[in-house]
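So the structure is just underneath, and the comments pick up after that.
Heads up, one of the protein chains got dropped from this complex, but the rest are sitting where they should.
Our next item is chain A:
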């Protein structure tokens, strides 16, 4: 049995990813087939954001990964390095 925190975090991640997937599926695939005067359109941003937000988030992720790698590499330099 995983620890209580592990289970909570794990299932939280599952729920989070499900929510994202369902919201995004409705946004991208289902909304265009619904008339524009239906009330459901109130809960969704304009559809340009359906492309901008994931791309921006992806770029931020890459940035974060790059920064993390930089940080780890800087931390693990051998101290006795003589530079000319």
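Criterion: a residue touches a chain if its C-beta (ideal position, glycine included) is under 8 Å from a C-beta of that chain, and two chains touch if they have at least 3 such contacts; residues count from 1.
Note that in this section contacts and distances are computed from a predicted model.
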For the complex's missing chain, which UniProt name, "t-SNARE coiled-coil homology domain-containing protein", "Dolichol-phosphate mannosyltransferase subunit 3", "Hydroxyphenylpyruvate reductase" or "Ubiquitin-activating enzyme E1-like"?
"Dolichol-phosphate mannosyltransferase subunit 3"
Among the options A:11, A:43 or A:60, which residue touches the chain absent from this view?
A:11
Residues of chain A touching the missing chain are 1-3, 6-7, 9-14, 16-18, 20-21, 24-25, 28-29, 32-33, 47, 50-51, 54-55, 58
